[in-house]
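Apart from one protein chain that is not included, each protein chain of the complex appears where it belongs.
To keep things simple, chains are lettered A and B as they appear, and every chain counts its residues starting from 1.
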Amino acid sequence: MRRGRAHRAAMRRARQRRRHRRRLARRPSALVRALTASALALPGLAFPAAADSPPTQAQSDYHYSRYSEDAVESKKVAAGSERNRYEIDIHQFRFETGLSDRVGFGMDITHEAMSGATPWYVTPGPRGEPVQVMTAATIDEARTDALLTGDYYLDRGKVTLTGGVSSENDYLAFNAGLGGERQFNDKNTTLSAGVAASFDRITPEDTNKYPTRPKEENKQSYDVYLAASQVLGPATIVQTSVKYQLATGFLSDPYKLAYVAGAPETDERPDLRNQVSWLTRFRHHFRAAKASLHFDYMFYADDWKMYSHTFTLAWYQTLFDRLQLVPSVRYYSQSQAEFYEPYYLVPRSDGYRSSDYRLSPYGAYEYGIKAEFPFELWSLNWALSAAYERYVSGADLALEKVDVENPGLVSYNLFTVGVTGRF
Amino acid sequence: MALHRFRFKAMGCPCALQIHADSASAARAWAASARGEIERLEQKYSRYRGDSLLSRINASAGDPDGVAVDRETASLLDYAATCHEQSGGLFDITSGILRRAWDFRSGRLPELARIAELLPRVGWEKVRWSGGRVALPLAGMELDLGGYVKEYAADRVAALLRGEGCRAGIVDLGGDLAIVGAHPDGQPWIVGIRDARHPERPALSVPVSEGGVATSGDYERCMVVDGVRYGHILDPRTGWPVSGLASVTVFAPRCLVAGSASTIALLQGERARTWLDALGLPHARQAHGGEVECRLAPPNAPRATRAAAGRARARAGRRARASRGAGSARAPRSAGGA
Partner (left out) sequence: MGRWLAFLILALAASGCAPVRPWERDALARPDMAWDPDPLGAQLGDHIHFSKEASLGGGPGGGGGCGCN
């Protein structure tokens, strides 16, 4: 007993000594400050400790991904309906380079080819349970998305300008953004802020076949964000950011219907949506383990009375000084939109209706693993990567109890292979 | 983008420059301006060159008017004054003449009279330094900037290379290092710190991405008389050697600050350890017995364990790129390298 107490006291003293030593080693003494001030008075030595600069090497990345959704369970789908859901082939290309010691340039191009059936509307089944009706399986679509990024680097910050276009056979969107960041406190604190806007035009297909579909609609969205990051220690950094988005115009889904009092009707949502997301990201490096821990948490809320929580955890493990293995998990839970119902027995007084599974209450978990292997060839630096992710959603995975599960909830597999080159 | 290495001799030391450049010709151009800058400083501040500014100042000793100096020299003298003040008089650029009394190759102690004769001409407080003129009031007094011009030169070269667009590189002037910038992929430079007892191998390896690193050692020149060790670090107040540690390596925002801090640490003699503990800069120190103590960035800094040192040595050996100099830089990966 007495020995235990003495041992604990000794441990405490040792801890105090260690803490004391850390303090000593961390705070530069008056002597160091005096010498540094005097040294910085010498010609040429007062350059900023480290100005951020554009990439000194050009870098190019290519990823190919195969996204495939699980087929809908037969008990959840209307008899005779298609069960196979979306398959998407995704090609991503990215290029970034420094144009001068102040200017950086980046380009992202994505091409997706999609095919398969999507949820169309939900009907009540024999026992009142919701049953999914799918669209026909032959939707073949392609989307191409291009984004240009320009960075101008300042001594303690940078300004970023982006412009992009996204095009589908039934959709065209232009977006632009302006952002800036500035470092303070010897680069220990970074504040950033930005604005962005997107202008989208929707021209639904097959309007002859489905006369209730709108012929042409528009929507606009405007974003503002504020972010602050803080270095907490030599291996720890945290960032928190708030983003607000105002979306106006046609926010409904032209291809979805809602089953109201016995008949499928067009999807009708408010033409205004105020959304806020608050994201906090934490990074810590474990030197001994040669690994970095990433933890992200996001809270989201909007004026359709939806809110959600997202938790992401990833472990970046370096092995044999080269190979990187990244296992990750993600958990997501959302509430439903105020006007959502799987189907409507009576119309709502405000006229809104949507049975889109994306507005339904549910939870989802995701896990994945990624491996990256860097190597040298022709005196250039390359890296090969491969990743697999599995996403599963369900009403019983939600944080709060859900009475009725939407039958259209999605689960998918995602395979990715990639190559990176630095010149 | 590839890593280019240049080795050369300057300021009496083996030097090296490692820079990432788009082409060999760009790297050569940067190396040429680096060497030009070092040459300029050597010509200006060498005490071995009769035509140097320093020799002119020393030749004026005894002349109460002294010599007018340019802005760069003025800043260097101001820096020496700061070091003198902050070290309580231990860092003294007038103490070089004490070397005339100490001949470490002879194995004999100097005559006390010889030291007594030199001491009156030692002492920065005797120097008149104001209004852009420096005057050495007594004939036979001398200034010696050798204690910090090399570190200043390393910082100057790093600044110069940055100014010329170089973003990733490291300057090594006889083991005093100034970093231009981390490797292009953001990886730090791995700096090997020489083992004072086995100078051919590093005692430990430390990743550094910014600032400067300098080492001062008391093992290079010394003699043992009647079982007592006399090192070449002389206390300007007594004229006798002080010796608390075999070597000290300091990491600081500038190589110049790292260099003067490591020098002052050795001048502390027996008090070197406590002085370093209160310094507030990351450092590593080696006792005369060979034990290495590390006070690097807490709390997650790499600790200097024997095992780590062993691994560092093994790595250095595998790459057949032996670490050279009291602190010399090795690329942590073989990208574009040897």
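Definition applied: a contact is a pair of C-beta atoms (placed from the backbone, for glycine too) under 8 Å apart; a residue touches a chain by one contact, two chains touch by 3 or more.
Source: prediction; values computed, not measured.
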Write out, one label after another, the shown chains that touch the chain missing from the document.
A, B
Taking the entire complex into account, which one of A:Y300, A:Y367 or A:W382 touches the absent chain?
A:Y300
Please identify which residue in A:L31, A:A364 or A:V402 touches the non-displayed chain.
A:A364
Sole contact to the chain not displayed, among A:S29, A:N84 or A:Q230
A:Q230
Over the whole complex, note the residues of chain A touching the chain we left out.
23, 26-28, 49-50, 61, 63, 65, 67, 90, 92, 94, 108, 110, 143, 145, 147, 162, 164, 166, 168, 170-171, 173, 175-177, 179, 181, 185-188, 192, 194-200, 202, 219, 221, 223, 225, 227, 230-235, 237-241, 243, 245, 275, 277-281, 283, 285, 287, 291-292, 297-300, 302, 306, 308-310, 316, 318, 324, 332, 334, 337, 358-359, 364, 370, 372, 385, 387, 389, 391, 410, 412, 414, 416, 418
In the complete complex, the non-displayed chain touches which residues of chain B?
182, 185-188, 207-211, 251-253, 282, 297, 300-301
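Assume only the chains that are shown with their structure count from here on.
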Expressed in whole Å, how far the mean CA point of chain A lies from that of chain B is 49
Considering the complex alone, what residue numbers of chain B touch chain A?
1-2, 20, 71-72, 75-76, 78-79, 82-83, 85-87, 152, 155-156, 159-160, 162-163, 165, 167-168, 181, 184-185, 210-211, 252-254, 256-257, 260-261, 264, 277-282, 295-302, 333-336
Under the touch definition given earlier, write down the residues of chain A that touch chain B in their complex.
21-22, 24-29, 31-32, 34-36, 38-45, 47, 49-50, 53, 55-57, 101, 233-235, 285-287, 321, 376, 379, 381, 422-423
